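Mind looking over this structure? Questions follow.
Note that one protein chain of the assembly has been removed; the remaining protein chains are unaltered in position.
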Amino acid sequence: MQFKSMVVSNQEVSPGYYRIRLTAPRAILEAKPGQFAMVRVRDGVDPLLRRPFGIFDVGSFTPEYPDAPRQYYFDILYKVVGKGTSILSALHFKDYVDVLGPLGTGFTPGGTGEENILVGGGFGLAPLYFLAKELVKTTPLKVFIGGRRKEDVLCVTEFEQLGIDTYVATDDGTLGSRGLVTEVLEQHLCREGGKRVVLACGPEPMLKAVARLCENYGIRCQVSLEAAMACGVGACLGCVTKGHGHSENTPSYRCVCKEGPVFDSTELLWEEL
Amino acid sequence: MQFKSMVVSNQEVSPGYYRIRLTAPRAILEAKPGQFAMVRVRDGVDPLLRRPFGIFDVGSFTPEYPDAPRQYYFDILYKVVGKGTSILSALHFKDYVDVLGPLGTGFTPGGTGEENILVGGGFGLAPLYFLAKELVKTTPLKVFIGGRRKEDVLCVTEFEQLGIDTYVATDDGTLGSRGLVTEVLEQHLCREGGKRVVLACGPEPMLKAVARLCENYGIRCQVSLEAAMACGVGACLGCVTKGHGHSENTPSYRCVCKEGPVFDSTELLWEEL
Amino acid sequence: MRKLDLSVHVAGIPLRNPVMTASGTFGYGEEFAAYVDLEKIGAIVTKGLSLKAKAGNPMPRIVETPGGMLNAIGLQNVGIETFIREKVPFLRKIATPVIVNFFGNTVEEYAALAERLDAIPEVAGIEVNISCPNVKHGGIVFGTDPKSAYSVVKAVRETTIKPLIVKLSPNVTDIVEMACACAEADADALSLINTITGMAIDLKTRRPALANVTGGLSGPAIKPVALRMVWQVSRAVKLPIIGIGGITTATDVLEFLLAGATAVQVGTANFMSPAASQQIVEDLEKYLRDNGIKDVKELIGALRV
Partner (left out) sequence: MRKLDLSVHVAGIPLRNPVMTASGTFGYGEEFAAYVDLEKIGAIVTKGLSLKAKAGNPMPRIVETPGGMLNAIGLQNVGIETFIREKVPFLRKIATPVIVNFFGNTVEEYAALAERLDAIPEVAGIEVNISCPNVKHGGIVFGTDPKSAYSVVKAVRETTIKPLIVKLSPNVTDIVEMACACAEADADALSLINTITGMAIDLKTRRPALANVTGGLSGPAIKPVALRMVWQVSRAVKLPIIGIGGITTATDVLEFLLAGATAVQVGTANFMSPAASQQIVEDLEKYLRDNGIKDVKELIGALRV
């Protein structure tokens, strides 16, 4: 769906990272973890295109005026990296944006008896938190979070409040263990057994390492990819990634916006990404 | 000069008309009535160019925090007509714009013993009010204001507070007499004699009529013109108007931004504007 | 009050209004069905087809630029047979004319595609994209050489009685010369402009922002160039013109009509808002009503110069 959305709140949650709450029609409650929204941050031609953001949370509240109807919302957790995100970070309560979404596929977590292992970095935590909130009621769950420095490690408190075991690694050791999150993940994978599924979202090098690890351990793995996007609905073919194709010479390009952003890691031609 | 300027206040003063107060260096106090400023209303390329606005007032105040230095400002009176002015109208206290100015020539009012007759319409009142404030201390003064409807007649209270005789005409008669301001002006000109100067700012048809009238009555007349502008400093040659030229076939184009916006009405080739 | 007349005819195709969607920016129509009432727009122009499916260029394929975007999709498409099998059934269900955009590497490929499309009743018209290199003639682009353009249009003309629209490339010294060549080859209408070749660089990596190095510039940034070319061609050639380039509002549409276009296509604006085309139709109707204009056709070529 496409809708005008009012900013409810917009706060810096960690240096350079913001959480914005946007009003939405009731149907937003049906958004699946892993889906995203394309936001037009302001009118005019600068920036021209919408910006894609994973859905971090959905919910509802009752505004504080008499007879107020229930108001639905969704949250985005975003990092200020350029023009669009800095315009977004300057928005206030009662400003408006235009939203297209929820879009794309969501994660397909493990079935009964399977443990879900979430692995993320940076704003990749956004869809994972949303996923964890849904899963925690029914399935065993663990979260592995990586980041360059302490400031890049988001949502630890949120995950812990959900009562989920959370493992953290930072490149500089300022939080959790020092090193890559995949090292911590590997230790965990080889220590413990059982049926499990890895669900990952974060920077591409991290996803690549996670996918390789899961291949080695024979574990089903889903990753959520990023790509520059124009339409968000599978029409422009601008956002493709390389999937395994029909023939070796002709890669089969897959739309990240529509066939993804969540892919089974085995679908992707990792060596060419 | 070019400076970053903070919005102090920004209020709708009549439907569709706003008055914005912008901080400025002390030198703004030297601005002459009739000069203007080019405002970059926001970052980015949309809108690309600055927007020109006459200076409506200048002044200073002391902010309400301890040891605050004196803060200088200038005001703009503007009408929301398009993209730039609607972005401007949405700015709040503490937002920033980039200002270039004061630019251009100012009005040259009459000398001792001469009566100054100000004639304006719409936001053309902005420089006239600024002018009136300066002149009222020393010279006899009258103001003629025209507008389509009541809402387009600005600054009547301001002029009256300065103790200046104010004559109003509206097309639909909702304020003052019904008809054109030039009709009221003509009645005045033929009724009274004496040395006088007409200083006018407003829509071009009004200026044209005023100029013709003054020519008929042999009265010196200055008009402040408008033109689309890019540089504001006389470099791009985009803002020209037609002045009397050296030869009949080659009109001499005059820069509105630098040689104007205020011109002696006899300098202009009215029949070709 | 008499009903407003928004209808126009282009190349013999009756359109309920002059607002179509541009090839490559609206998929095969169905991608937008959730956001636009497809029966409200004038026509759908589908993504450029080739004989065989085409994989397209490596990524990254798009990048935003000031007031526009560059794309180097590389004409990825499902190929004509899959189109007929999988996409036409959806399009059959809607009462909006479907114009099929296509391209080839040789004159023969163009002709073969046209022949195949000629047999499909759901195809209201065909739009020939000539902005492609002619592989038989050393890669010279059909769309920048009047002789090549003539030969490809002529060959297509001979294989089909469908309304034949030729889509012109703006990357030429003289757009009128190109338009004349297509008119001589008996095109029924011209659509212009396709994208302007451009390039962007990623300073961080010191690489081109597109894997293909160069790409096609589209969006509001190119509107002045498109409007100029439409005006030039409309004064020189009798064929109806479909104006394309940076159209995002009803005002833009009206400007193209004044400049001489009979209809328009909305491209990049579909990305800014998927409902853009429908919104433009509604605003167009409102403009006509507010300005007491009974028939949109009054505006075609009505520029006062």
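Labels A, B and C are assigned to the chains in the order they are written; within every chain, residues are numbered from 1.
What we mean here is this: a residue touches a chain if its C-beta (ideal position, glycine included) is under 8 Å from a C-beta of that chain, and two chains touch if they have at least 3 such contacts.
All values reported here derive from a predicted model rather than from experimental measurement.
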Contact list for the unshown chain, restricted to visible chains: A, B, C
Contact residue for the chain not shown (choose from C:G48, C:G125, C:G198 or C:P240): C:G198
Touching residue (missing chain; options C:L70, C:I84, C:V153 or C:I300): C:L70
Full-complex contact with the absent chain, from B:D98, B:E114, B:E186 or B:E267: B:D98
Residue numbers in subunit A that touch the chain omitted from display: 45-46
Touching residues on subunit C - with respect to the absent chain: 65-68, 70, 144, 171-173, 196-201, 203, 205-208, 213-214, 217, 219-225, 227-228, 231, 246, 251, 254-255, 258-259, 302-305
Subunit B residues that touch the omitted chain in the full complex: 1-2, 40, 45-50, 98, 100, 227-242, 245, 250-253, 258
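Just so it is clear, only the chains that are shown with their structure count from here on.
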Centroid comparison with subunit C (C-alpha atoms), farthest chain: B
Whole-Å gap between the CA centroids of subunit A and subunit B: 54
Approximate Å spacing (C-alpha centroids) for the pair subunit B, subunit C: 47
Contacts with two or more other chains, residues of subunit A listed in rising order: 45-46
Sites on subunit C at which at least two other chains make contact: 66-67
